[in-house]
Each structure stands twice: as C-alpha cells, then as structure tokens.
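A short worksheet on the structure shown next.
The complex appears here minus one protein chain, its other protein chains still in place.
Chain nomenclature is as follows: A, B and C, assigned in order of appearance, with residue numbering initiated at 1 for each chain independently.
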C-alpha cells in the first residue's frame, strides 16, 4: 500500500468517453453560441448526447441512473467535462444542480428523493439553492442569515430576499435556507426548505447582470414573501441547516475546482495551438522565452491544482470533514485557474480579447470563482486559524 | 531648480473643472448606460457639457479651440477625465481621435489640417487609425505590414485588410498605414494615407466582438480593396510612415496610461466606499487586514504608475524620444491598473461581479491594455535590450 | 511652471563626483572585504577620499562642512553613494549617523550641536539611536516603549533594554528614547536623551548576529541600568520624543530607500554584465526571453521606486508631513530592491550564490529593510487607513 494516483479503470474509461463527447459534440455547440447557451433545446440536445454516450449524471447512484462516482472519480470525470463551458450542463453536473443532488442524496427522505431528486438526476427538471442574501444578509458570513421561517399550522412561512441564486429562473424547485431560531449575527438555527416553483410566495425579481453569463438560468434575485410550505418541505431536521450547508458546500467547492480546472486546461490548449502557429519577429511564439514562461507556469498551476483537488477528494471519500484541504484546494485552484486563463489570453494577443476565440469569455466566467463558495480572503482566514490551532495543540 | 511635482495653476484649474464635470455630468450618464455609450446623442451631449465647462479638447492648440497642454499637463487632466469610462469621450481626448489629432498637428499640411484636424478637434467628426492587421500581418511587429499602396496616376491604390480598428464605424476618415516599399518582415517603407469614409474602396467588414466594449465606434475589421486616393492624401512623406507611427505611438501609449490611471482611482474609490460601509463577521471590511492590504497595494500601484507617467511626459516634453521611459511606464501602468481593478472588485465581493456597480465592466475594459500599444512582453523585450546596450556602452 | 525632473546643476555635479569616487575608490575596497568593513582604518580612509573629492557629508549645512542638500538633492546623491555597500560610510551618510545628524540639526540646542553634531558631521565620531526594544517593548508599535526615565535631582535616570541598536559599539554617544510619562501601550510621553559612551550606566550586552552584516558597528543589544544623565542631556522638550521620532523617521525612511536603490542598480549592472557575456545553449543570456523579462522587471522596479522616492522628497521639502508618500515609497522600494537583487542573483546562476561576486551579500543586506523602519505590513496598514479616511472626507 502506498500513495497511488492510478484511477479505477471504469473511471478512466468514463473520463475518456467524456473527453470524446466534449470534443465531438459539446465544443461545436459551445463555439457556435460563444459559451452561453440558455435554451432548453440546447440543454436537452446536449444531455441526450451525454446519455447516448453513457456518461450522464456520473455522480449519482446507479439507482438514479448514474455511475456512483466517489469524489476522486468525480475529479477525473468532471475535469474532462469542464474542458468546455457546456460540458457540465451536458453531463448534468453543473452548479447548482450537481450540489443539490449530492445534498438530497445525503439528507432527503425517500419521498423527497422520489419527488425532487429522481427527476433532477434524470435531467427532467432543474433546481436552485437559495442561500445568499444581499448585504447585510448571509454572504461570506452565513450566520448573518436574515430570511425567516415562521411556524404556521401544518407548515412554515418563509419571508426574505435572496440574490445570486444561480439557475433560479426556470428551476422547478428551490432549496431555501431560512432562519428558524436566533438572530442574524448570533448563529442560532437555520432550516432548509424545498419550495416548488409554482408556489406563489416565491418570485423572480430580476436577472442580475453579471460578469459571468454561462451558468444556465442566470443569477437571480428572488423574493420569498408570505411563502407557505408544508411540514414535508423541511429538508432534514429543523435548525440543522447550517450543518447541511456544510454537507453541500465542502464537496460543491471541490467539484467547482474540478470543472474549472478542465477549463484551465482548455485555455492552455488554445494558447498552445496559437503559440505553435503564430510567428512574430521571425520566431514562433512557442520559441520565445517569455511565452514559454507563461506556458510553463500554466502547466505548473494546473498540476498543482490537480494535486490539491485529489488530496481533498481523498479526505472527503474517507469521511473526513476536510475543512483545511478543501479550503486550500479551493483558494489555490480559483486563483490558479484565473492566472492560467489570463496568461493564455495574453499569449493570444489581440485575438485573445476578441470573440473569435473563447478566452475572453473564459476570463469572465472564472473571475467570480475567487469570490463565490467563500472568497479567497475568507478561506485564507480559516486556513490560518486552523494552522495556528493545530500548531498550538501539537507544540504542547 | 530642482525636481518639482507642482503643476501650473492653469493646469490644476483645468483638472479641477474636469473632475467636477466628470462627477456631476459624466458619471450619471455612465452609470445609466453601464459604461457603454455608442449613440451620437450621448457623444454630443457629453461634449457640449465639456465645452460649456471650458475643458474641451485640452490637448490641441488654442487655434483649434484647445488649451495647448503639454504632456505633463495632459497627465493631470486626462487622469481626471479617465475617472469615468466616458470622460475622455466628453473631452474629445478618447482613443483613437486624441492620438490622431496629435499626429495631424505634427505631420499634416496646412490644408490637411483645415480639412481633417479642425473638425476633428471640434468634435464635429470622428476618425480612426488603420494600422493593425490580422496575423500574419502588422501587430506587435509593425514590420510585418502587408497592406500595400501602389502608385497610380495622380495618387495611390490601397489594398489590404485591417482589424481592431477602433472607432472605424462612423468615422469620417481613416489614417491608413500601407507599405510603399520592401516586403513584410524586411522593414522597408510605409506611408500614411488619409482616406475619407465615403471612399468606396474602404469597407467595414464587421464589428469584432471584444472583451472591452466602451470605446466609441467599436473595434472594426476594415477592408481596403482597390481603394484609390489622391496624392494629397499622403500624410507627411512617402516611406516615412514607420517614423510617424512612433510620433503617434510614444505619446498615445502614455495618454492611454493617464486615462486608465484615472479609472484605477475610480475603482479604488468604489472599493473604499464599499469597505467603509460593508460589515462581515462583526467588522467593517476596511478594518480587516487582508482588505487593508488590497487597499494599500492599490494606493502603491496608483502612485507608482503616476510617477512613471510623469517621468515619461517630462522626457517627451523635452523633445526626447523617451523610448525606455514610455515602455516602462506603459508596461507598469497597464499591469498596475489591471491589478487595481481586480483587487477593487474582489473587495466588493459578489456585488463586484454584478452589473449593479461598474467594476466588472472596468475589468473588461482595462484587460486589453496589457496587449494593445505593444504587449507587455514586447515592451519588456525592448526595455531589456536597451538596458543591455546602455550598460555595455557605459561599462566600457 | 510644471512637473520637472531636472536636478540643480550643483546637485548633478555632486552626484557625478560621488559616482566617480564610488567607482574608483569605494568599490575596490568593498570587493576586497566582501562588503563588510568594520575597521576604523577603512572608515577613515574612505572618508578621507570623500573629503578629498568634495562630496563628504553632503546633507548637513555648509556651516558644518556639508552641502546643505535638501531631500531631493539627497535622493540623487545618496543613490550614487549607495551603489556600493560602503559608499554611504565614505560620505558619512550611513544609518544611523545620517538620521541622527538630521535630528540634531532640527532639534538640538546650540550647545548640543557643538558638542555632538559638529564632530559627528566631521566624521570624527559615530553615534547610535537607541529606540527599538525586544518584545514586548517598542518595535513596530512605538507606544509599547518600556525603557523609563525617572527624574532625579539635576537630571534623569534611564533604565531599560534596547536591541538592534545599529552602530552602538564604538559610538561616542547614543540618542536614547525613554518613557517620561504614561504606561506601555497607552501612548503617553517619551523623551530623547543624549548619553555619552563613557556613561557607566550604558552597557553593550552583545552583538546580535544578523543576516545583514555591513552596517558599521553592527546591531547591538544595549542595557541602560541606573544610567544617570544631566538635564542638559534632554534633546528638545520633555515628553515630545514621539514627535521628534517622526522628525527623524520620515526622512530616514526615505534616505534608506535612496541608498538601497543605488544598490539595486548595482545588482542590475552586475547581472547585465553577466548576461552580456555568459553563453548557454548557444545563446548569450541577454538574448533569452526569461532573462530579458528579469532584466526588464528590474528596470521597471528601479524606475518606479525612484519616482516614488522623489515624490516623497518633494513633499518633505515643501514642509509636509508626507506620511502617505513616505510609507508608499518605503514599502514599494524595500520590496522592489529585494526583487531586483533576487532576480540579479538568479541571472548569475551559481556564480550569484558564490562569494566570487557580491550578490549573495547584497541579498543578505537588503532583506531586513522590509522589516526595519516599519515592516511592510505596518506601512500598508497605515496607507490603507489614510486612504479610507481621505476618501470618506472627500466623498462627503
């Protein structure tokens, strides 16, 4: 027994077929639409191709039509899917649905699974996760949660405002996080509720215009106003929402890394193709030292991010909380992916900022990842605190 | 006599009035249109306000209705104009018109000045500068120029393709750079030609979709095909185009820096306002060390860029070629401005990537500046070569 | 009137003669002793040469045998002196004597000037500045000052421990900062005292071994124990010590930058010489892109630091406190100089880490500058706070 980077042959095979699908089917669609595809036809077309290729929903259990990949398996397959902005949509592993499926698999009742998880896993419907609130509500600091759930006979009434709720427009249901005890800033208890899109108390206020645009369904500002749900809408236990948020966020943070790592590789490949072909001052770009430095730094960033992701996955698969390793992997990967896309664009020069290739689009899409799922500063803060605590324990 | 950073009182006054105009008139328009204003009404409205405020076209001579600012004076005033994406348009000092006016003032005949420069300086028309070509033509390496001018009786015939020609759609004339001797890659001679928009041989092929979108008139792909112009269309001397390009590019490179420096200050101010008001984990952002670090690094980058710009301006005003100092200032400023906008956006968190504030737009607008007017790599290459040459001379 | 980087001809001439002296006299001595010269013979020999060249003590008034340079004049001349580790010693402008002369010129009584300043300015004696204390005493946070001065009849009794007191061994007097009111951490008042080396209450405890070794007299741990001085030993007013510390530290911070900037230029020149001569893989180093990038980044760092230093000097010469500009210049310069030396060493490869050239020595000497005179973190903290305050005032 020793450290081993070999993947299970079944995983390797799945990854290979995913790569083929992305190259042959997904990228042509992506290039046609500039990476932004928000029509149901496109979604259905891509997902059908993934089903035909036998790579659809690889992360959910076999009973739900998936491949039951553990986190390490996801790392390999999601990276291949992420090689195109639309690959995750094709495989039904895009945010936020992917994280919601994971959460529902772990927390939902059998009945809730049938009603919400099964169609979601099949790509029949989409979902959203309604946690983040405009300032001064829940953002980097979840304990600032202001949306309230009040007990009413037979159920709960939700009131509050959420924003940056990805995919909310067109989703068939939302998982809404609301305060069931305590006060904003004090901690206290939160609860997760399953809210159907048809509920008249949940309203799409607006599509928030954002730097990134490719996530299906956009980023939405949502209003919960006198939104009544039944007792059976409670996901898991009352007041345990913050705990479940961790169940969702630890892995979700890392699956983001996997997908964006794939996109970083894509950016590098675009730059490599350009560097191999473009001549300036009598040399191919690929022969110029400063370009080689950018290429090499891309390779290093990609390899380092992959190592950190695999490490965090291994810990999660062992059932650890993996707080430190997921924070480390998320912080490094978000910044590394950003650097890789930025350097790749620089290598391509004016072509890089044009819509003739997708690097400008990629730059826009990856920038927010240094902010969502915990800004780099918040993660660094917790990484440092854990390091200090751990050292003070071990030094004793 | 000693090093002095004091500005002429007239310049300081002009800067103050520019700042007032930007705050009171320009920013409200900019915020309304998200920084992208491509209508003639807006242009005319903004320029009228600038004329009323007595700050219009400050860089051209008094005979043309301007203030005759030297480069150091421009540094101060253009920075204030650049505080808004639309400030330079308002003052008629946006690229590429500003650089074209400078070029025409230095090189054009009296007749050409009357016909092209005077209406341009007055804001009655716009212009473009048609130099850059798609690969493998003139880009970082101007000597790769492929567009040709062939002598015909009484004039010249231009043939070739140009791209990233800012403002070309709607411009009343283009300054087109074409090869009049030698072969691509060999150097040889180029000549500048004044081409009227009405010339049927000059065609707008397409608007290139780009990461940045705020420069008026967009980035255009232009075709010169059997485009015949008279002998009086020659700007300056035949075969001296590369020399005139330097006349234009040295200062133009630095005026870009000035304007973007203003935008960096704006980004910092937006972040400072947010940091002063937003609370997380019980503290204002402005009290958190990692945020303070970003704020301080912004201050340092802004101050350092300003010092380098002023230095280059001083050399240019003394009549020096200032190759080293403009390359140093351009390289540093382009990267510093990018860092400042990126950090400011990070400080603002999810709000920063939303269209509710303009930082995502700023990020898109400043990114290409690390590429155009010479990519950072090309400038570093010439800076290094000059350093080596200068040392080997002085060490002898 | 406009921004001007021209130096006074007298200053330029002084700088030229300083550069000649450094090249012809100082560098040969420096190379012989590896940059570390702690003998009185060397000091006297170098200072005699500087006197002969008419460049000695350029910063003190003409009545003291100097040239009365203002801060901008110092910027130019000190940079030339700093081109060698021993140049400042030769010109009698090394730390801490240079800062002490400045302080005494501003604060001392006529009698104190005759007794302490005149021989110091003449290079007949050396001095030290005893402020920093081991933790938890005065360091980054001066208000933590623990050394106490107690009033006794006819004078004061000093008790406390100081460390990192540069040049204390062999100094003929110390300027000691001691608390005369309040408690550590509370602010309160401090007073500066002139203490003769012969005073039996002041003892050299040890030479602290440090990464840097070239500052004359080393870094000393000093004990003040029942150290009685007369009332005439008070420098300036009682309880005004913190204010005088600022008088000393603002300019002293910037004169450090000037000297180290000279050393950065030297490092770059060593690297340039090597890059021009050394061949690998069939190319001269100077032709390799990654080396060119390091060379260019050195040029940029040097130019940017110089601009920030001149700006701060100009403000100081106008009588401003210049808190922001000196913090900005110090933070940037300390880090830029470090980067320049590090890159230069990298260019020289294994030769660079050998004692055959001085770059390893330079790396050791410049590292502490990111810590002393305020660590980068402390400066960034104050830069950020000032930026926030200034914005909140101007935005109102």
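Assume a residue touches a chain if its C-beta (ideal position, glycine included) is under 8 Å from a C-beta of that chain, and two chains touch if they have at least 3 such contacts.
All of these numbers come straight from a predicted model, not from anything done at the bench.
Peer 1: Looking at the whole complex, which of A:310, A:341 or A:358 touches the chain that is not displayed?
Peer 2: Answering carefully, the residue with contact to the hidden chain is A:310.
Peer 1: I'm checking contacts with the chain that's been left out. Which of B:255, B:293, B:326 or B:378 qualifies?
Peer 2: Hidden-chain contact among the options goes to B:293.
Peer 1: Taking the full complex into account, find the residue in C:141, C:183 or C:232 that is in contact with the omitted chain.
Peer 2: C:141
Peer 1: Among C:17, C:157, C:243 or C:364, single out the residue that touches the unshown chain.
Peer 2: Touching the chain that is not displayed is residue C:364.
Peer 1: Suppose we count only contacts with the excluded chain; which residues of subunit A make the list?
Peer 2: Residues 1-9, 11, 70, 72-73, 75, 268-269, 272-273, 275-276, 286, 289, 291-293, 295-300, 303-304, 306-308, 310-311, 313-314, 317, 324-325, 328, 331-332, 377, 379-381, 383-385, 387-388, 391-392, 395 of subunit A touch the chain that is not shown.
Peer 1: Spell out, residue by residue, where the missing chain touches subunit B.
Peer 2: 288-293
Peer 1: Pick out the residues on subunit C that sit against the missing chain.
Peer 2: 34, 132, 135-136, 139-141, 144, 163-164, 185, 208-212, 219, 278-282, 288, 290-291, 345-346, 349-356, 360, 363-364, 367-368, 370-372, 375-377, 380-381
The rule we apply is simple: only the chains that are shown with their structure count from here on.
Peer 1: Of the chains shown, whose Cα mean is nearest the mean of all protein Cα atoms?
Peer 2: Of all chains shown, the one whose C-alpha centroid lies nearest the global centroid is B.
Peer 1: Subunit B to subunit C: how many Å between their CA centres?
Peer 2: Taking the mean C-alpha position of each chain, the two centres sit 41 Å apart.
Peer 1: With centres defined as the mean C-alpha position, give me the subunit A-subunit C separation in Å.
Peer 2: The computed centroid separation for subunit A versus subunit C comes out at 51 Å.
Peer 1: Going by the contact rule already set, what residues in subunit A reach two or more other chains?
Peer 2: 288, 290-291 - these are the residues of subunit A that touch more than one other chain.
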